[in-house]
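Below is one structure; the comments refer to it alone.
Complex shown without one protein chain; remaining protein chains in place.
Now for chain A:
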């Protein structure tokens, strides 16, 4: 295939449509069909589409893909060990090419928190009530495509007042030996006053073929619920990722989301959006992207203040090396009724090479008159004086740069409440800096 038209044709005609899908999810089949016609209507974005101006998605869709999912079997416990986070004590849900593998997983059981395949839970009325309903997903072609043709994914439900003793770690393993277009999908539903921590990460086992992942996670926080949601993106070079994470927050709920985009997927496009439908909510969106080579990292965020007295705070920081390209678009919409809103947004970048590039655009739309909102954007280079200061104390160049990148990222990593995850990230930063110096 050589153009988006052919990718579009391939999706529309070349593969079985939703009506032919045989997964046991008949109850959500109408939703799939609806999504499919929505996708056809929206069409694929081009660089003329405002939200895709700085990310030419066409060039990432040129290759021939297959939607056929390879079944499990090839993944061994040893291969999985590379996907872990050392010292992390957690439940574990392992998904191979988007499908949950019970034999490789350790799921919470017997309590008020259930983790199941979305296909198995298709009859669940709660799932049906929320599935593909998030308002922000309705205009997103890739989200529509996912809803129509997603492979499988998780339905995580936490009952009233439920809490777990440790986080749930969702590990994606991608095994494709031929170019594959894989579409996982989750729905996370926390009922009143429930609390949960979720870490999601991915590994690719085969660098010979291209893995294109188009994932969607919907999050629903009922009154007073709290979710810590960590997304770690550190897969193989030959992979391309588009994620939509869309959350709905009801009154008094708290949502803490983290996007860590690390080397070395060639494309990462994150669409993160939060709809604040109840008052007195707290939303913290943290992002850290460390890009190298010719990586393209695009973060689109949208905080939708629909009602009064909500607080949102967003901090995205990036370090870019080599020819890496970064995009940040942060939209805050404060509706007329959303008085007493506090909405803050900050994007800071550190460029470590002449050729690295960042496009950052804050978009504030404020229709209420009694609000506190701010946004800021900085781009800087490495401080030579700081580097010299550290080196003059006997600290080698690599360790000094590592200290400085860690310091730059500190505002973000300091917010991580899981020590093993903090250590893991510090280690990733060390590796990133070491790679930068040895290049």
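Simple rule for what comes next: a contact is a pair of C-beta atoms (placed from the backbone, for glycine too) under 8 Å apart; a residue touches a chain by one contact, two chains touch by 3 or more; residues count from 1.
Everything below uses one rule, namely that contacts and distances are computed from a predicted model.
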Record-based protein name (UniProt) of the chain missing from this complex, from "Fe-S cluster assembly ATPase SufC", "ABC transporter permease", "AzlD domain-containing protein" or "Sodium:proton antiporter": "Fe-S cluster assembly ATPase SufC"
Residue of A:86, A:110 or A:394 touching the missing chain in the full complex: A:394
Options A:294, A:342 or A:406, residue touching the unrepresented chain: A:406
For chain A, residues in touch with the removed chain: 383-386, 388-397, 399-400, 403-404, 406-411
